[in-house]
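Of the protein chains in this complex, one is absent; all others appear in place.
As written, the chains take the letters A, B and C, and residue 1 is the first residue of each chain.
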Amino acid sequence: MSEAELELFLQASVRLGAPLALAALGEAVTERAGVINIGLEGAIIAGALGGALGALAFESGGAGVLAGALAGGIVALVFAAFAVGLGTDQIITGTAVTLGGLGLTGAVYQARFGATGTALTLPTLAPVRLPLLADIPLIGDALFAQAPTTYLAYALAPALWYFFFRTEWGLELRAVGEQPDAAAAAGVRVRRVRLLATLLGGTLAGVAGAHLALAHAGTFAENMSAGRGFIAIAVVALGRWNPPWVLLAALFFGAASALQYLLQALGLDLPYQLFLAIPYLLTLAALAGWLGRARAPAALATPWPPPR
Amino acid sequence: GGDAGPGEGDAPLRVALLTAGPVSDAGWYAGAYEGLLAIRDSLGAEVSHQQTRTPAEFDEAFLAYGSSGYDLVFAHGFEYQDAAMRAGEQFPATTIVVSGGGRVAANVIPFIFELEEGSYLAGMLAAGMSESGTIGMVGGVEIPPVQGTFRAFEAGARAVDPDVEILEAFTGNWDDVAAAKEAAAAQLARGADVIIHNVDAASFGVFQAVREVVGMGRTAWALGMNRDQNDVAPDVILGSAVIRIPEAFLEVALALQARGLGGEPIYEGASEGVVDFVLNPALSSRVPPDLVGSMDAARERIRSGELAVPRVPFVETESGIR
Amino acid sequence: MIAVRARLDGVVRRFGSVEALAGASLEVRAGEVHALLGENGAGKSTLLSILGGMLRPDAGTIEVGGRQVALASPRVAWALGIGLVHQHFTLVPPLTVLENLALGRRLQPARLGRTLTRLRAEAERLVQRTGLDVRLDARVEQLAVGERQRVEILKVLLRDPSVLVLDEPTASLAPAEVASLFELLRGLAAEGRAIVLVAHKIDEVLAVADRVTILRAGRTTFSDVRSKVDAASLVRAMVGESVTDVAAAVGVVVVASGSARAAAVGVGVGASVTVDDAARRRPGGLVATLADVRMHASVGRPALEGVTLEVRRGEIVGIAGVQGNGQRELARVLSGRSLPDSGSVQLPAGVGFIPQDRTLEGLIGDFDLAENVALALHADPRFTGPAALRWDAVRAEAERVRTRFSIVASGTKAPAYALSGGNRQRLVIGRELLVASDLLVAEDPTRGLDVAATAFVHDQLRRATETSEGPGVVLISGDLDEVLALSDRLLVVSRGRLTPVPENARTREGVGALMLGDSSAAA
Partner (left out) sequence: MPRPDRFRLGAGWVGAGAVAATGAVSALLLIVGGYDPFEAAGAALGGAFGSADAFLSVTLVRSIPLMLTGLAVAFAFRAGVWNIGAEGQLLAGAIAAAWVGLVGRALPAWLLLPMLLALAAFAGALWALVPALMKVRLGVGEVITTLLMSFVAIELTAFVVRGPLQEPRGVFPQTEAIAAGARLPALVPGTRLHLGVVLAVVAAVAVAWLFRQTKLGFRMRAVGASPEAARMAGKIDTGPVTLVAFLGSGALAGLAGGVQVAGVTYALYEGYSPGWGYTAIAVALLAALDPLWVLATALLFGALEAGAAAMQRDAGIPAVWAVAVQALLILAVLALDQMRRRANAGSAGV
């Protein structure tokens, strides 16, 4: 492998990891509050479409990101209205929200651009080279010549860590995810915390979708989220619900995905399905080897107040 | 939908379309849907479309259309072929046309688009335009139409430059634009400078990857597939291998109305004018005239049957597999 | 005129078809310690939860500080100065004690560090003042029940409530801690606060209360000042039955069986009656042996350091100790629930086990009574066919347990989560007595039981060990009166080691000293 290829591999790792990181960091907040939002996939695809429409309307990638964030937040609001407000089962609600997100984005897309789709070319979110950092050999370009949304992910990891473990709000959030009854007894507004955590998660998933459309693909296609919402949920667990680890896990997953393209480009004569399975196999190996024994928030997926 | 109008005269033709993916892909399925609408508009046919998500739905869909008396069902994908054979037996009055299918019965007709003929020309162009001597192919899922176009692309390229190196990658699906982009980017990094795709809706990722390296000062090109994508990324797409699916569908419907389809596979290729390779007018000046000349010559030889483009034979007939 | 801090009137609360409160009233005044008494399931916890904003009443009025209020949530209650120490813990296990104290305080929302620093100082001061010893930096999940209880109390005290409500705070505290807690409560009352206290030990209650209110079956049946009541009248008001029953409940249980032994236990009123040892037979054969058992606790330091113990049939071996000295691990090893790191363990087949934490370890909240009884019977051939459980037999057994232990529940199909704290404990004890044909390991078996139930359980334990064919009983308890009264042999567990209590040290003081690791008392 040449150095150029290695460098490209690293760049691809970060490119593929960034949307996962954004969505997973948001989901980490949601899950720390005891809510598992399986509807993340729906929020990502909504973010992608919102990003595309916003970028077109305002002719600006930045506006697109904001629109994508809003779209993801709206999807999360629907989820929260049912799962947090009404206390419906989070898994079923999330399933429905993903289904609805994929369906409605398709419907809106077709209504706007015709039933047979169109070749959307979007104003993109151009990479920004960070001075000095981007000049670091090998990893400089990969890490520090990326779209602004990638830097958002970098910044969120320590910021969320601080929030979780160094603020009283974070303490309340964690308590709500572990023992909502105890949190409520201490005067914490459990449902409000859960609502806000879910909204933040959806908003970041929306940013992840906008990033996919504007910083990565430069277009929108139906189903272009391609299961990243579910991968992000796995990434949260892989990162043990701890933001810096979640970021690393997302980048690890990005690298494992990038590896498949690298290996295919190298022309190894193996069935390509093997390459496609690499990210999952590597993650399994990582879990078995040294990343196991993570403990989820105890009240994850438990409605509050409890149904009894 | 609704009931077939009780006719003074002939009841309208009833035509259905089955696709295994969204028709908003601006590609393979979109073409079929446009064909269906063309049939509706030109022939006054009553039309219906269903997108299936799994092979388990195939029999059900045929059952629904067969039992409610549809005349013609376009099953737009090879995967429908087995269920089509079962349905053909059960509903003799319904004609089923299976795009890319491999099995034939009196009323089950494989509909073969010889896109190979277009991608052979694309291969010629790719090898002729490549400065690095490396070109790439990015596929979605490795299915016969994709294999066919890629083998023909290789043959066309080798015809121009026997030593050309050809990379191949698959992303495993048709929707993941980001994955298609990364696959193309990896090939570009390995030195490929002309990339063709067969990833349907995700093709934009390929174009985007090419655009980005061009933006960094390299020379690289992309090639479109399935439909004329030249205006999608007019700055990087040299040309497209196209199938004129809507026209072909309309022709099939007309033929059915006029005389029936008669249990024979339908081949639509360059000689029928359904498959072609179209240069991007915006960039045609960049293509050396003698390359254009040899492509034109090849086109003529294909049309006349003189040049046999490699194909993956798969239609099972009494005389063997063709 | 003393200010009325809080008044609940005509409060009704239903759970489905169960009417937990059917018109209960309670008036709490500034400067008083107000004891709320009642049998298990009388509605005490429900009433206090309403006062703490955890539950909403179906009917009735609540006044706080002279104004009618709707206590819609714990936040509201906190804001009105009402602090509730729950009967079931409301702590977040993976957080540290200090973090639990900080939860919901909003002192410095964006700077947890500062909040913690400030609370640490306050908490340390409070620990000093109250004698409630807690490790501020330990995670709650590492703590034994007693220590958790101390954290609960500390948590509420730190918020400086004007109405302090405590639901059975003493059930898992050591005697010395109970004494200092009560001293503290008196002090707080003297500052003008109102204290509401639920406890089952009438002697304790009478020692500290200014006023007593009694709930029976969801209704307030009695309320008066301390000076006008005595133990017998209180029990009568609680139970509302004939005098002999009352006497039994208060402390003198006359065993009316044909047995030669007339055993008497004194609990409840504190006047211990010594056991008529002569009447007891010699213990029988060896049923369980531990030899040089060592074990690590799930976290941290060694829990058992070379424990050797022999248990014989028909004897009650009392093991006294302050929570967190290894009794949890000892109980698990003795009951075959855990394997030690080293040492030999010989156990019989029929082992009953009453664990320390009934809610998490003893019962399954979502299971009904019969299913909870099945937890002990599912491996017993008498209750199983080749694959299936004989549910009819299990259910019949559960019904027997229910009636024998007077468990207040709609039937054997009632889920365990709907039982009051005391009734949960009754269920566990009743079930374990079924299977303890050879050995019964009991940790604080009467924790949270009302007077009558405590007496009944003690009686059951003594009856079981009446003959040398009966099971051996290991009674692990922090309740000195209980172990002193019941044990044939008494040991003290301290820092993972067992020390026999010499005959001359079998007093509250002597054992108490040993529990705290003072070996000179044994000499």
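Quick notes
Methods note: contacts are C-beta pairs under 8 Å (C-beta built on N, C-alpha and C of every residue); 3 or more make two chains touch, one makes a residue touch a chain.
Keep in mind that what you see is a predicted model, and the values were worked out from it rather than measured.
Across the whole complex, the hidden chain's contacts among the shown chains comprise A, B, C. From the options A:Ala115, A:Leu130, A:Ala145 or A:Leu248, the residue with contact to the unseen chain in the full assembly is A:Ala115.
From the options C:Ala297, C:Leu375 or C:Ala396, the residue with contact to the unseen chain in the full assembly is C:Leu375.
Listed residues B:Ala56, B:Ala93, B:Met216 or B:Ala258: the one in touch with the omitted chain is B:Ala56.
Here the missing chain is touched by one residue of A:Ala4, A:Leu266 or A:Leu284, and it is A:Leu284. Take chain C: the residues that touch the chain left off the picture are 13-16, 54-56, 58, 332, 336-337, 353, 355, 360-367, 371-372, 374-376, 378-379, 384, 387-389, 391, 428, 431. Contacts to the hidden chain, counted on chain A, fall at residues 82, 86-89, 91-93, 95-97, 99-100, 102-107, 110-111, 115, 222, 230, 233-234, 237-238, 271, 273-274, 276-277, 279-281, 283-284, 287-288, 291-296, 300-303, 305-308. Residues touching the missing chain, restricted to chain B, are 1-2, 16, 20, 22-24, 48-61, 63-65, 67, 78-79, 81-83, 102, 141-144, 147, 172, 312-314, 316, 321 (touch as defined at the top).
Keep in mind that, in the parts below, only the chains that are shown with their structure count from here on.
Chain centres were defined as the mean of their Cα atoms; on that basis the chain farthest from chain B turns out to be C. Chain A and chain B have Cα centroids lying 34 Å from one another.
Taking each chain's centre as the mean of its C-alpha atoms, chain B lies 76 Å from chain C. Not a single residue position of chain C touches two or more of the other chains. Chain contacts: chain A has no residue touching two or more partner chains.
On chain C, the positions that touch chain A within their shared complex are 52, 54, 73-75, 78, 84, 86, 89-95, 99-100, 102-113, 115, 155, 417.
For chain A in complex with chain B, the residues that touch the partner chain are 4-5, 8-9, 12, 15-16, 19, 106, 109-110, 113-121, 212, 216-219, 221-224, 226, 257-258, 261-262, 264-267, 272-273, 276.
On the side of chain B, the complex with chain A involves touching residues 22-27, 30-31, 33-34, 136, 142, 167-173, 175-179, 181-183, 185-187, 189-190, 201-202, 204-205, 208, 211, 229, 231-233.
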